[in-house]
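All protein chains but one are shown at their positions in the complex.
Residue numbering begins at 1 within each chain, and the chains themselves are lettered A, B and C in the order written.
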Amino acid sequence: MSQALYQDRIVALAKSKTGAGTLAAPSAKAVRDNPLCGDRVTMEIRLDEHGRIAELAHKVRGCALCEASASALTARAVGHTTDEVAGLRREIDSVLSGESQGTGDFAAFAPVAQHRSRRDCVTLPFEALRAALGG
Amino acid sequence: MSQALYQDRIVALAKSKTGAGTLAAPSAKAVRDNPLCGDRVTMEIRLDEHGRIAELAHKVRGCALCEASASALTARAVGHTTDEVAGLRREIDSVLSGESQGTGDFAAFAPVAQHRSRRDCVTLPFEALRAALGG
Amino acid sequence: MTSKTFDVGAIRRQFPILSRPINGKTLHYLDNGASAQTPQAVIDAVVAYETTSRANVLRGVHALAEAATELYESARADVGRFLGVTSPDEVIFTGGCTAAINLVAHSYGQRLKAGDEIVVSELEHHSNIVPWYQLAQRVGAKLVGLPVTQDGRIDVGALPKTVTPRTRVIALAHVSNVTGALLDVAPVVAAAKSVGAVVLLDGAQRAPHGPIDLPALGVDFYAFAGHKAYGPNGIGALWGRRALLDDMPPFMGGGSMIGRVSLEEITWAPPPRRFEAGTPPIGPAIGLGAACRWMMALDWSAVGTHEMGLTQRMMDGLAGIKGTRLIGPAGLQGRFPVISFTLEGVHPHDTAQILDSYGVAVRAGHHCAQPLMDRLDLPGTTRASIAPYNDASDVDALLEGVGEALRRFA
Partner (left out) sequence: MTSKTFDVGAIRRQFPILSRPINGKTLHYLDNGASAQTPQAVIDAVVAYETTSRANVLRGVHALAEAATELYESARADVGRFLGVTSPDEVIFTGGCTAAINLVAHSYGQRLKAGDEIVVSELEHHSNIVPWYQLAQRVGAKLVGLPVTQDGRIDVGALPKTVTPRTRVIALAHVSNVTGALLDVAPVVAAAKSVGAVVLLDGAQRAPHGPIDLPALGVDFYAFAGHKAYGPNGIGALWGRRALLDDMPPFMGGGSMIGRVSLEEITWAPPPRRFEAGTPPIGPAIGLGAACRWMMALDWSAVGTHEMGLTQRMMDGLAGIKGTRLIGPAGLQGRFPVISFTLEGVHPHDTAQILDSYGVAVRAGHHCAQPLMDRLDLPGTTRASIAPYNDASDVDALLEGVGEALRRFA
């Protein structure tokens, strides 16, 4: 089961560290913890004049699922509005509950639907981004 | 089992109500409760100049075992000292634990050794008397 | 004792203890109010957990931990369904009904201040008195007693003069463990609402008689015990209204109920975890879930007819024996199958002991309701309490033993 969970795509996404780092001049920042495992995601964003995410950077102290999620989220969130980011959250939730297969990199998380205890690892970056966006 | 527990001797002792009542001029009085069942024994005594129990009266709000015990104790305690009463307590304890058969009316309580939950019913009057004697 | 939709024999066969002689006698178990018996389905659910899925919950990623967590959380959902609530996150597993009430008294109780009032009734079980007494002592609040009628009901007519603007909590038995009387909940909720108080119902004696519709009752907290509802020992449940739970501080501290921990500062997890410190009673919770499923599978209108038929048989039988006195409501209206009585000249313990010699298990004494005994001026009562698996032979054995007790002692 875990071999399937950690498909090459997940490992590659985690290793890509897309968006890892910090911003010079963030317009907002948020930190979110998963108290059960101690994982922590710090999310920094800069919004443009239209309220779109111009830049995003994250620091993940977490597992491969959490890192892969942060990478996948970065790739899909930049250039988008708060509402559009909420749509991404709905998409990942439906993937994690097994209701849909997901599009693009989100599809890599489909096997997590079989591992209830790992779902929060995937959603933690989404929580941090929502918080940074003032949700 | 209960038929044996309530031998005729127990029922007769309970009905005899030996010592039931109150004293005109008690030298000491004590009340003891069994919180598990709500039973209550009030014990009044008058000591003579040698520290012997000259008179004893009790009020029992309790079961037949408790009443029988109060009757049996009255019969054996009057005329005796605190030390001698302590000896009666040791005797009843050994009857209730099944170690001895007991002498006189105390022998009626032998079947209680098989009913752990009822032992306190028998010892409650002893506790009240000990308290009245200042123990 | 068979009806169209209800076959007591089929029910009895699900309870292994009922087919074993106890001390060589057929068991007539009428002490259900103290602890009900447990069906094979509950035993099987716990043994299955112990032998196929045993692990700690919430914190592990391995297969057993995942399986245990699923079982534990689905037990929570079962309890929620049994209580008629849609959000299982409002269900907190506790060590028992007593622990559930203590949780509210400690946690919600932190809001209370000197001079505030807590209303309980004179017929409460000690478990719904002592935690409030302790709270009152801690904060300087006042414990106020709602009176009880001569036939053993909470006198809701007295609410207007008992509930005041200082009332913060009203904590009452949904069903009395001594008289079987069912509380008329609506006026209690109305009185509480009028002064901004919360209502806790102690459902220990109600839960064993079928699913509950909490939204219809409109109360704020509901507590019950697993072992009285055909589940294991060491488990109970508290339901609390989400908005209240969210604002309540934790009760006990330990693993799983925290956000971040340092020696300088600790933050709390959201409900229900905030209130489940340490490793929860996993096996017992799984057993309680199974017990709730077992109850939900019964046809409770048929069970109720059966239970109340036996109640009537017992009340009629007792009324026909000179020297008996019924304590509690005279009829079947607004009551559950808990029947207390006294025998003239016979102490309740002696009655229970004689009944034991007939294989009849009942409870005798103050039933952890000393204030009610004081109110009714009784040293105690003998109590028979009925479950779906009881039948007419249980009632008849009791009546036979009662006759013997009177002959022997009175």
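Here, a residue touches a chain if its C-beta (ideal position, glycine included) is under 8 Å from a C-beta of that chain, and two chains touch if they have at least 3 such contacts.
Treat the numbers as computed from the prediction; the structure is a model and nothing was measured.
Touch, as defined at the top, links the missing chain to these shown chains in the whole complex: A, B, C.
When the full complex is taken into account, the listed residue touching the unshown chain is C:280, out of C:280, C:304, C:388 or C:403. Among A:32, A:76 or A:118, only A:118 touches the chain that is left out of the view.
Only one residue from C:364, C:386 or C:405 touches the chain missing from this view: C:364. Residues 1-3, 5-6, 11, 14, 36-40, 61-67, 115, 118, 121 are the ones on chain A that touch the missing chain. Although one chain is not shown, part of chain B still touches it, namely residues 1, 33, 35-37, 115-118. Even with one chain removed from view, chain C keeps its contact list with that chain: residues 16-17, 20, 22-23, 27, 29, 31, 34-35, 37-38, 43, 46-47, 50-52, 54-56, 59-65, 95-99, 101-102, 105, 120, 122, 125-127, 129-131, 133-134, 143-145, 225, 227, 232-235, 250, 252-258, 260-263, 266, 277-284, 349, 352-353, 355-356, 360-365, 368, 370-371, 374.
Assume only the chains that are shown with their structure count from here on.
Between chain A and chain B, the centres computed from C-alpha atoms are 77 Å apart.
Distance between chain B and chain C, defined via averaged C-alpha coordinates, is recorded as 37 Å. Contact of a single residue of chain C with at least two other chains is seen at no position.
Residue positions of chain A touching 2 or more other chains: none.
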